[in-house]
Every structure is written in structure tokens, then in C-alpha cells.
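One protein chain omitted, others in place.
A and B are the chain letters, set down in written order, and residue numbers restart from 1 in every chain.
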Amino acid sequence: MSLLEVEHVSSFYGDFQALYDVSLAVDAGETLAIIGANGAGKSTLLNVISGLFPNRGGAIRFEGRLIDRLPAHLRVEAGISLVPEGRRVFPSLTVRENLLIGAYRRRTGRWDVPAVLELFPLLAARSERRAAVLSGGEQQALAIGRALMANPRLLLLDEVSLGLAPVIVSQLYAAIPQIAAAGTTVLLVEQNIEQALAASKRVCCLLEGRIALSGRPADLSRDAIVTAYFGI
Amino acid sequence: MEWVNAVVQGVLLGALYALLATGLSLVFGVMRMVNLAHGDLATLAAYLALVVVQATGVNPFLALPVVVPLMMVLGYLLQRLLLNRSIDHGPLSPLLITFGLSVIIQNVLLDVFSADSRGLDAGTLENESIHLTDQLAVGVFPLLTFVVAVVVLGGLGLILARTQLGRALRATSDDHTAARLVGIDHRHLYAVALAIALGTVAIAGIFLGIRTTFGPSDGPTRLISAFEAVIIGGLGSLWGTLIGGIVLGVAQALGNQVSPSFQLLAGHLVFLAILMFRPHGLFAPASARQT
Partner (left out) sequence: MSGPNPAAPRFRVVQATRASRVTAIGGLLLIAGLASLPAWGDAGTMNLLTEFFALLALAEMWNLLAGYAGLVSIGQQAFIGLGAYGLFTFADLAGLHPLLAVVVTAGVVGLIALVTSFFAFRLEGGYFAIGTWVIAEVFRLLIVSNKAVGAGTGVSIRSLAQFGPDGRIAITYVLALAVGFGAVAVCALIMRSRLGLSLRAIRDSDVAARSLGVDVFRAKVAVYLIAAVGSAVAGSIMYMSLLRIQPTAAFGVGWTAWMIFIVIIGGLGRIEGPIVGTAVFIGLRELLGDFGSAYLIVLGTLAVAITILAPRGLWGLIEDRYSIGLFGIQRRLVAAAPMIEAQTPDAAGKSEVG
């Protein structure tokens, strides 16, 4: 039984259909990357899994349990944490307070404030600063750290690299293996194909709301990926 | 000397205005909602205390432990069952609903209690005063009011700054969608915010009821006082609201010295002046002043 099972899930923005009958499974402990062009539906998929958007049709199972009806804040309690696109840290709270509020649901696990600050040393120096004054990279680290504070079984990362310089992106991605090693399953969404392939054990490509390609990075040819990505 | 006395009275009254304003400010901070029934809820609390006092004969202060929790529960339910739904319908909706509630509360109070002025009698406490100097006396009750107001405001400030609940309220205020992502049920938190607001409004309403007489249609005046205190002090700052209340209280007290009928107008004029020259209030946080 997989940790997360998405079965034939569709999603709509009003009349516009963003996801068509998407199915995928994520096994415990693995790191899965979802790639695709802008508007392919990657973020929508994460939003549906995290509970921010409803799914119409299909089912979502987490740890064997149906979670379609579970509101977003209770999915956090169940063990799913989303690091949203655009980071969305709480600007008027300090770094430390952002981390503390991340533990709102009080799930037990190895992630606490010292552990997160050890994972992201650049945050330690800024722990009493308000999140609004942090740089983009620091905010991204903070957003990831905040999600970790909930000790999730499944961590969803939405476009970590967006708007950040490559060197910062590399630093952030260096943390992923450490997170995975601690036992967290990671589902990440990326436009940056290089990073996605390097960070993950398995990759899925979304094209216009449908899965166009799926497999292990080593097994997929460049051409196959490009075709699936751009749909040509 | 009378003027100094007036200023002192104004400061003490101002703290009560600040207490009254706290709920309005908190609710606006967390859910960007202005509760137009705010003043009427303070009046309601005074009437509830009256009922308790008349039924049991106790001192009005002893009605606090009954009325305050009752009002807090009322606030939670009001937000959860009615106002949360209205927030979904756009910014006009909560204004219209709370205005409707204001009218309903005033008329229900009028029906049940008639238009007669009532008072809460706290006994001899109301008449005692402490003499600071030969010519300067401060009433014990106004002083007590000041202390209670500062303690409540301080307590609320501590809760907001130091506790997980306070962090949750601030986080929800910043970004309620991101709040959901850390596991916060924002609808529950909105209701908690209104519950806290109604708790502080109840304390303010009862103290106001002891201080002066009250009637069913006092709500609007209370609302305006609370609102002016918030605007003078600056949105988003709890201590700003305290200063705002004090400025308003002093303005009214000085106006009263000129002529009793000038009291309210003096307060309004100071409010309008602040609006003209410092529209963000005296203590707006730096982020607000940049806009």
C-alpha cells in the first residue's frame, strides 16, 4: 500500500478544468518530482492533495484512509504539509515565531526549532527578525522549515526554485536528501527540470492537466521528457 | 487647577475608551471586519449585569464573572454561525449584517427594559476619592477602571505576543490561507477573536454602566468612541489604541471644561484633526505609514 494514492482525480477553477483524471501513487520514503510547463496543473495537484482545493471525482487516500472530505487544516494533523508556491511566510511574525506556529498541530517527530535551524543555518542568524525583511531564499528556507515543524509524513514542495538565484536553489535542494533521510516522503513540483531530476527517485510529467510521462530519471531519455513537457 | 483635574479625569476615562476599543481593533486586525454592533454589545453587557444584580443583589463587580464568559460564548457562536458565512459574501456583507444586529439589539433592549435610564450601583466605591495633593483628587473608581483597562490591554498584548494562540491569531491575520497550511482552522480562530473581543467589550460595558447611567440606544455613541480611539491611535497597534483612547478622553474632558455640551464635539474635532494631519494615527506601525 502506498503512502499517498491519487486515483482519477479531476479539479476545476470554476468552469475551467485544471486536472483530468490524474492518478499517481507515492510510496513511503520516496522522493517524487512532478514537472511540467506553466499551467500544466502541477500546483493545482498539490493544492488538491493538501486540501486547499476540492477534487471533483476520484479519490485521494493517505495511509490507506480516504481524505477527500478532510479540510486542509486537518490534513496537516494527519501528516501532510504543503510548502506553498510563493513561500507565504507570515510577514509580521519573526523567523522563530513562524517556526513555532508551524508546530500548531503538535505532531511528534524529530523536527523542532533547533533541528530546523541546524538544517538551515542561515535562518539561525536571523531567528528574531520579522519574516517580511528576509530575502527570497531565506523565506523559502523558512517556509520549508515551518512545514517541517509539523513533522509531516508527506512533505509537498511547490516550486521551491521560483524567483531564486541558482546558487540559493542549490543550497535549498541540498536539504532535501537530509529531509528524506529522516523518513519524510517528499513530493516536489518543479519547473526546473535539472533540479527535479537530480533530487528525485521518480519523476512524473504533467501536460495540460494529465500525466504525460512517468518513470525513474535514469530510465527517461531527454527527448521523451521534452516531448512530454512541451507536448510536441 | 481645574484644567489639570480635567486632564487627569480625561486620562482615566480614556483608558476606558481604549478598553472599549480593543475588541473593535482586534476583530479588524484578524478578520478585516468592522463590527457595527460593537457599541450595542457593550450596552447589552451592562443590561445583562443589571439582570444579574437585580436577581441576586450582588455588587456589579461580581456580575463580571457571569457576564464576561457569557458574552464570550455569544461572540464565538455569533462569528461561527453567522458572521463567518457573511465574510464569504464580500466586504459589504458583514457591515450590513452587524448593522442589522445593532438595530435588533437596540430594539430588543428597548422592548424588554423600556427606554428608562438605568445604572449599576457599585456602592460607596463610586464616591470615594484619593487626594493626590490639596487640590487634586482622583476618584477611586476611575482609578480602578484605569488599572483594569491597562491590565486587560497588557494581558491581551502578552497573549498575542507570547502564546501559541496569539501567534495563531497574528498568523491568521497575516495570511489566512497559509494559516490553514500550518493546521490552523481559521474559522475557529475568527470565532475566538470575536469571543475575546466580546469579553473585553463586556468588561468595558459594565464599567461604563457603573460610571454613568445607560439606556438601550447608547450603543452608537459607544461605537463612535471606540472607533475614534482606534483611528487616533493608529490601526494595528494595541498600545496605540490605549494612547488613542487617552487622547480622546482628554479632548472630551477639556471640552467639558469649556462647556458640558461641547464635550462630544471636542472629541470629534480632535478626531477629524488627526484624520486630516496624521491619517494613519499617532502610532501606526511603520509598514502602514508607507502607504
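As a working rule, a residue touches a chain if its C-beta (ideal position, glycine included) is under 8 Å from a C-beta of that chain, and two chains touch if they have at least 3 such contacts.
From a predicted model like this one, the values you see are computed outputs, not experimental measurements.
For the omitted chain, the shown partners it touches in the full complex are B. Touching the chain that is not shown, out of B:Gln9, B:Thr22, B:Ser86 or B:Gln252: B:Ser86 (per the contact rule at the top). The chain omitted from view is touched by exactly one of B:Leu223, B:Leu238 or B:Ala253, namely B:Leu223. Where subunit B meets the missing chain, the touching residues are 28, 32-34, 36, 82, 85-86, 89, 91-97, 99-101, 103-104, 107-108, 110-111, 220, 223-224, 227-228, 230-231, 261-262, 264-265, 268-269, 271-272, 275-276, 279.
Heads up, the rule we're going with is that only the chains that are shown with their structure count from here on.
With each centre defined as the average position of its C-alpha atoms, the distance from subunit A to subunit B rounds to 43 Å. The touching residues of subunit B, when paired with subunit A in their complex, are 164, 167-168, 170-171, 173-175, 177-186, 287.
The part of subunit A that touches subunit B in the complex is made up of residues 50-52, 71-74, 76-77, 81-82, 84, 88-93, 97, 100-102, 104-105, 132, 146-147, 149-150.
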